[in-house]
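I have a structure here, written as structure tokens, and I will follow up with some questions on it.
This part shows subunit A:
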Amino acid sequence: MDGLPILSLITFLPLAGALLIAFLPSTYARPVALGAALLTWIVSLLLAIGFSASRGGLFQFTEEVSWIPAFGIEYKLGVDGLSLLLVVLTTTLSWISILASFKPIQTRIKEYMISFLILEVGMIGVFLALDTFLFYIFWEIVLVPMYLIIGIWGGANRIYATIKFVLYTLVGSLLMLVAILATAFAFQAAHGGDWTGAFDYEALRAFAASGGGFDPTLQLLAFGAFFLAFAIKVPMFPFHTWLPDAHVEAPTAGSVILAGVLLKLGGYGFIRYGLSFYPDAAQTYAPAIIILSLIAIIYGAIVALVQPDLKKLVAYSSVSHMGFVTLGIFIFQPQGMEGAILQMVNHGLITGALFLLVGVIYERTHDRAIARMGGLAARMPVYVTIFGFFVFASAGLPGLSGFVGEFLTLVGAFSFNPLTAAVATFVMILGAAYLLWMFQRVATGELSSFLSGLGSHLTDVSPTEILTLAPLMALVVAFGLFPGILLDVINGSVDRALADVNGGAAIAIDPLALAIGLGALAAVVVLRVVTLPMFRGRASAENSA
Partner candidate 1 sequence: METLIPLIAALPIAGFLFTAAVGRRLGQQAHIVPVAAVAISWLIAMIVVFTALTGGFGEEGRSVKLWDWIPAGGFHIEAAFFVDNLTAVLLIVVTTIGLLVHVYSIGYMSHDPGYWRFFAYLNLFMFSMLLLVLGDSWLTVFVAWELVGLSSYLLIGFWYRKNSAALASKKAFIVNRVGDVGFALGIMAIWVNTGTLNIRESIDVLTSETFTAFPIPVAIVALLLFAGAMGKSAQFPLHVWLPDAMEGPTPVSALIHAATMVNAGVYLVARANPIFASAPEAMVVVAGIGIFTAILAASIAMTQTDIKRVLAYSTLSQLGYMFAALGVGAWTAAIFHLMTHGFFKGLLFLGSGSVIHAVHEEQDMRKMGGLAKKIPHTYWTMLIGSIAIAGIPPLAGFFSKDEILGEAFKLGFAWVWAIGVLVAVMTAFYMFRLIGLTFWGESRVDKAVEPKIHESPRVMTIPLWLLAIPSLLLGLVLAWPGPPLGPLFGQEGPGLLAGWLEPVYHDGLEILGHHEAEFALFGIDGVLILISVAVAVIGMVAAWRLFGVEIGGLRRGGNPAQVQALSARVPFLYRASLNKWWFDELNHLVFIVIGGRIAAFLWWFDANIVDGIVNGIGTVTRLSGGGLARVQTGRVQNYALGIAIGLIVMVASYALMTGGR
Partner candidate 2 sequence: MGLANSLDAYLVLSGALFAIGTFGFLARRNAISMLMSIELMLNAVNLAIVAFGSFVPALKADGSIIALMVMAVAAAEATVGLAIIIAIYRNRKTPLVDEYDHMRR
Partner candidate 3 sequence: MNLLIAAIAGAIITTPALLVFVLGGGSVDDALFAALATLMLTSALLVVTMRDIIRCGLAMIVAFLALAGIYVIVGAPLVAAAQVIVYIGAISVLILFAIMLTESKAAPSRLVFQTQAIPAAVASIILAVLITLGISATDWGAAAVRFRLGTEALAQVLFRDYVLPFEVVSVLLLAAVVGGVFIAKREPEDPS
């Protein structure tokens, strides 16, 4: 397949679809969008078939075109096991989301579908880019369509949510840009002012692994910037608060993609860039990140317990689940990282499905308040069955895909430090608690008066909805029973990333700098508490702004 630029094809097929939609009447928007997404999906599957898992750690199907020669910036794409998985996840969830949008989205379909397809371009691009500059561009491209999707087709408080989403993400990503540039320059400076390769992923990685790698101070700062960008995206505690808002306000498909793919960008970034470029800094930061991950795991679960809104609950559960991803990555153990990657894929499938399911209810009731639900099992048995399936999948029921990733992460964590694993494992209880409690309140008991008031609107899942959910169910079962499919593909990537990071050694941190940093943090908190009265009714104020 040497001649065919298959990666570019996958990346830009959705764009072609978007352009086509732009020039066709809006009645064609839906079929064309679905067609484009399906086509992309099929090509991505072909890619997966053509991919050589035995060389999974190496980049395959690479494409390389000089782009901005002045800085050695290239249009360079390539796929390894890690990116392959995430690309296929993206293409899969994309068409499912588009299909799931057919009914709920009734206004400005053209714009919606265009946004969605451009979003897909950005997401795939992030996973395939092998040039840091290109990576950044795709990273930011993701932002805009998502901003529109939440902002235009979202719920009542959508504007607050979408602006928060964008601003939050931008803060991180712009600092990351600084880090990318700094890294490139360090490379250039080390190569006698030659820009060639300064943005090239493989060249930078090789440089990082050679000799002392990048300068320790640069590493600390650049990794810090990358960390912030990725941590916000993941999102890690305490950078997670944009997520519940964004999820609650986003349309169903937006939530699916948000949870299914966007959060994965962070995890992907950590593995691909954070560890390989700045191994020493990664080692330095790892303990803190592990602690934050543990907090996120437990904290997300506890807060999920008391959520009154279905989507918020699932959103907080994402915080908890994604905590496993960061935990798995930063313990620097093969099992942990493999678990983390599996967890990313599985969280994408399961949480994506949960959002679809919440969407199904919302479609019928225009409500997501758990308190008003109840007794759905009697009226929507098929729905409740599927719902239950994914609830248990999310709770990490063995045999379904969620379990394997979680358990591998825990095994890795245990060999890193049993106490870490113990804390993280504790979430098995909390996870079951909030998920089952939600399930019980929604599905069992007598039909609530609110729901019975809806009368015949409360129909069971439609064939289209089943069509969106069935593939996810199949994958969840398949990956639960045969996780080897995924593991074989990622083993190589994991080994490489770990080889990179384990070649590093933690950098001694100036205690003074640490104290200043923590002091600044404390100051912000104090400022916040002092100014508490000013924030009353902020949501409405923001919204009217």
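The definition used in the following text is that a residue touches a chain if its C-beta (ideal position, glycine included) is under 8 Å from a C-beta of that chain, and two chains touch if they have at least 3 such contacts; residues count from 1.
How these were chosen: all candidates are chains of the complex that A comes from, given by their letters.
Note that the structure is a prediction, hence the values are computed from the model and not measured.
Chain contacts in this complex place subunit A in touch with candidate 1, from the set 1, 2 or 3. Contacts from subunit A toward candidate 1 in the complex involve residues 164, 167-168, 237-238, 240-242, 299, 302-303, 305-307, 334-335, 338-339, 375, 377-378, 392, 397-399, 403-404, 407-408, 410-411, 414-415, 418, 421-422, 425-426, 428-429, 432-433, 436-437, 440, 443-446, 481-484, 487-488, 491, 494-495, 524-525, 527-529, 531-532, 534-535, 538, 542.
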